[in-house]
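Apart from one protein chain that is not included, each protein chain of the complex appears where it belongs.
Chains here go by letter, A, B and C, matching the order in which they are written, and residues are numbered from 1 within each.
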Amino acid sequence: MIKAGIVGGTGYTGVELLRLLSKHPEVELAAITSRSDAGTRVSEMFPSLRGRVDIEFVQPSHETLSGCDIVFFATPNGIAMKEAKALLDDGVKVIDLAADFRIKDVSTWEKWYGMTHASPELIEEAVYGLPEVNREEIARARLVANPGCYPTAVQLGFLPLIEEGLVDADQLIADAKSGVSGAGKKAEIGFLFSEASDNFKAYGVSGHRHLPEIRQGLSIAAKKEVGLTFVPHLTPLIRGIHATLYARLEKEADLQKIFEDRYRNEPFVDVMPSGSHPETRSVRGANVCRIAMHRPQGGNTVVILSVIDNLVKGAAGQAVQNMNIMFGFPEIAGIDLVPLLP
Amino acid sequence: MIKAGIVGGTGYTGVELLRLLSKHPEVELAAITSRSDAGTRVSEMFPSLRGRVDIEFVQPSHETLSGCDIVFFATPNGIAMKEAKALLDDGVKVIDLAADFRIKDVSTWEKWYGMTHASPELIEEAVYGLPEVNREEIARARLVANPGCYPTAVQLGFLPLIEEGLVDADQLIADAKSGVSGAGKKAEIGFLFSEASDNFKAYGVSGHRHLPEIRQGLSIAAKKEVGLTFVPHLTPLIRGIHATLYARLEKEADLQKIFEDRYRNEPFVDVMPSGSHPETRSVRGANVCRIAMHRPQGGNTVVILSVIDNLVKGAAGQAVQNMNIMFGFPEIAGIDLVPLLP
Amino acid sequence: MIKAGIVGGTGYTGVELLRLLSKHPEVELAAITSRSDAGTRVSEMFPSLRGRVDIEFVQPSHETLSGCDIVFFATPNGIAMKEAKALLDDGVKVIDLAADFRIKDVSTWEKWYGMTHASPELIEEAVYGLPEVNREEIARARLVANPGCYPTAVQLGFLPLIEEGLVDADQLIADAKSGVSGAGKKAEIGFLFSEASDNFKAYGVSGHRHLPEIRQGLSIAAKKEVGLTFVPHLTPLIRGIHATLYARLEKEADLQKIFEDRYRNEPFVDVMPSGSHPETRSVRGANVCRIAMHRPQGGNTVVILSVIDNLVKGAAGQAVQNMNIMFGFPEIAGIDLVPLLP
Partner (left out) sequence: MIKAGIVGGTGYTGVELLRLLSKHPEVELAAITSRSDAGTRVSEMFPSLRGRVDIEFVQPSHETLSGCDIVFFATPNGIAMKEAKALLDDGVKVIDLAADFRIKDVSTWEKWYGMTHASPELIEEAVYGLPEVNREEIARARLVANPGCYPTAVQLGFLPLIEEGLVDADQLIADAKSGVSGAGKKAEIGFLFSEASDNFKAYGVSGHRHLPEIRQGLSIAAKKEVGLTFVPHLTPLIRGIHATLYARLEKEADLQKIFEDRYRNEPFVDVMPSGSHPETRSVRGANVCRIAMHRPQGGNTVVILSVIDNLVKGAAGQAVQNMNIMFGFPEIAGIDLVPLLP
């Protein structure tokens, strides 16, 4: 049993971590912090956890957290970059679910996130926590940058094509649709039920923070800069991302076989039969990415459909997967969940 | 490990049983039948079960099912009453998730369900599977009638008041709201997304089949016929029942204590602090009934709020709970689930 | 043509007033105020009004508003009571869509709304704007208190029974369900899509501000204090209120006839055939209250089902109806809308 701490546990990734860790066979939940809600019982804020999590939110403090073996930052961007260093120095492993350590180029990060990075020296050390790409580095890491939700769905969908050099990497298109929980538990007008229900819209077409993250990952795979158009949309569901990916095929290949080979040993990527239409609900509550391929009318445009639960494989579940890898636990420990359908 | 069979596994209670049994530590899923979909892989119909359930639907046959230790009927009303006898004779235990054995008075059953009962001799033997009332009888039962979804939420909410004789049992009101999955996976216009979404309505006000079932249960507890007005409503959510119960208090008492005492040892009933407002999502996907009490303005009208997931504590979860009791497994085996929130 | 002004037009009742007034044959929209959004074009905030409303939000000022023939307050509680006097003194008629003038007893109002009333002298003059009760007084009024959404649905459902003295007025129960837009366009966590979608809950069971308002209206009709239990619920739809009303019948009567007689000449109350189940979507976007009656199992509990669109007959539509009456326009002018279904 290891001791785990969560910084900033009142949001959706926080409560999802609690759901997963409360049943994890190797983890004791040692501390969960919240500046605004210290003193409140976790189960009072989240009645779904009554009888499951019997601790209170506490003020964040180094003392509390440095006794943990691992600390998850489920905080807004810009917190982990200030606090990770001291924990690492005390031998605590850190997984940041925010974006602080995802982008290797500091100036790119600072441009997109509008902040000066507080610990650029840690960026290089941080491992990008996409296990399907970096499993071995994650196993050795002290500090893991957990990927964004869109970047998880989009990269897992494009990677086999890019790695094999099958498509024109200058003209990739990712048309992605997210459930509203991806926006977090923020009291903003635009995410009210009466605004977001029975409505569909694109947003951030001119530029979304996940664009440089996806581009970085795909460029590493392509071994050159890729060209990507990324259009996110808000769709009226709570959980789920559906990425519809378009690329121009430049070489003939057995695409289905390439995907199946690429992900054969991955416990959390499910390559569906060619021509399938994966649904977001088929991964609801579970740490899975389901992928299917299409070549409409046999043309040279490849269409990849990739779905995840943004709070699980797109956030908390992937974080636990990374923790399992970092500590040598079975990779599926605590996250071997069956999706909730209907 | 016991062998379990499911008859009629293509509906929502069927797939929910599959979700639960696929992870149950004491159960091997031996057979699942469907007349219309025999030969189809379960995971093809329910992609959420890919990698979880690797069998096909088969034609129902006595041979297949009689090799099981337990058979669940997740069928429409009127099937189990024809097929249970032969299985029981072969030593197979049976849990019917439909209504065939819920009503003790045959003529009442025949009136409400519009059929002649095919095995009235089994009705007396059948145990009504509400563990909070009949745990010991369930433990000894060969045949369990799993309660309806509304009856579970309404009875658990009213029982402490009725058993203690605190309220006027002639004038009970149950205003109940159900998610749409309660209607089953039936291709009917009224349950289409475009009909049921962004809409709210009552139905069956003149008489709903769950009325005699609830009345039977409460009358047993009251040791006399109760008077009940039951109004069900359809609300645009997938899973969840919220029962708002009204009764006139006839004696003063510490209601909160009475509820807490009544359910202290129940693993799946959660009495919340007085004045709470339980939400359906706080039990989503979990085998729990959460209850809270109110006495508005200190008057003599008691308001009880009771929520369940209609597919879990209202159907498949309660069926597994009954199976656990029947076979002497830990009562929480396989159903110790954390609700999915948000 | 009269000139109309709207104070506080950025919320849901504001935009609904704009939708209605922009097509009203007798009204010119002269001014719409907003402290926070002055200078913004209305159609920029509400793209649905592009090409329909070509003015900007302006700072509220007496100068702007005193040039109007009528001013609607679509503000939070506590604003109209401060500003109505000066407008009335200048000959401007006022309709308050908030609660400032709804409750005749000042101390009751102050208790429930937690404020000192700024112009108690206007309370007596103000006419409660339920046309089905006070049409003649509204026609003569300078100041109309537009009813709350729940109070409209609940009173219209109970009134015929109460006025005829048919039921036990000491034990009325109103179990009411509201769509989320009833909470207004407020950035609060509880009304986020990810909180309110796929969820159902009661709230304010211990006491909701609409309770004294309903009690006042029903007590006037009963000519004595009534006893009312009022339980509001939040249901995942944008628009709509469904009130399920319970009362004990004390005299036999032809209830259907009584309702039909009561509302025969009402343009905006639709008494449906006995046994109907009115749906909220059947009034979506329209200024209608649909009502149906039931006597389950022929017993002495009467069940009334009453539905409205909370933003139309429950707010802006009723306000326009009141304006029409005040100015002698045809009562249906501008609000003769066909519901949007599906």
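We adopt the following convention: a residue touches a chain if its C-beta (ideal position, glycine included) is under 8 Å from a C-beta of that chain, and two chains touch if they have at least 3 such contacts.
Just so you know, these numbers come straight off a predicted model, no measurement behind them.
Student: Among C:Arg281, C:His294 or C:Lys313, which residue is in contact with the omitted chain in the full complex?
Tutor: Only one listed residue reaches the unshown chain, and that is C:Arg281.
Student: Among A:Gly5, A:Pro278 or A:Gly317, which one is in touch with the chain left out?
Tutor: Of the candidates A:Gly5, A:Pro278 or A:Gly317, A:Pro278 is in touch with the missing chain.
Student: Taking the entire complex into account, which one of A:Glu195, A:Glu213 or A:Asp270 touches the absent chain?
Tutor: If we include the chain that is not displayed, A:Glu195 is the one touching it.
Student: Of C:Ile55, C:Val106 or C:Leu341, which sits in contact with the chain we cannot see?
Tutor: Residue touching the chain left out of view: C:Leu341.
Student: Considering the complete complex, identify which of A:Asn77, A:Thr152, A:Gln216 or A:Thr244 is in touch with the unshown chain.
Tutor: The single option touching the absent chain is A:Thr244.
Student: Could you tell me which of A:Ile2, A:Val303 or A:Ile332 touches the chain that is not displayed?
Tutor: The missing chain is touched by A:Val303.
Student: Mind listing the chain A residues that contact the chain we can't see here?
Tutor: Per the touch rule, chain A residues meeting the hidden chain are 171, 173, 175, 177, 179, 194-195, 197-203, 205-207, 227, 229-231, 233, 235-240, 242, 244, 246, 248, 275, 277-281, 284, 294, 296-297, 299, 301, 303, 305, 307, 342.
Student: To test your reading of the contact rule: which positions on chain B touch the chain that is missing from view?
Tutor: 12, 179-181, 183, 185-189, 191-198, 236-238
Student: Extract the touching residues of chain C with respect to the undisplayed chain.
Tutor: Within chain C, the residues touching the omitted chain are 12, 15, 19, 22-23, 46-52, 181, 185, 197-198, 238-239, 270, 272, 276, 278-279, 281-286, 290, 311, 338-342.
The criterion applied here is as follows: only the chains that are shown with their structure count from here on.
Student: Of the other chains, whose C-alpha centre is the longest way from the centre of chain C?
Tutor: Most remote chain from chain C, centroid-wise, comes out as A.
Student: Determine the centre-to-centre distance between chain B and chain C, using the mean Cα coordinates as centres, and give it in whole Å.
Tutor: That gives a centre separation of 39 Å.
Student: Counting only residues that touch at least 2 other chains, which ones in chain C make the list?
Tutor: In chain C, the residues touching two or more other chains are 179, 194-195, 197-198, 236-238.
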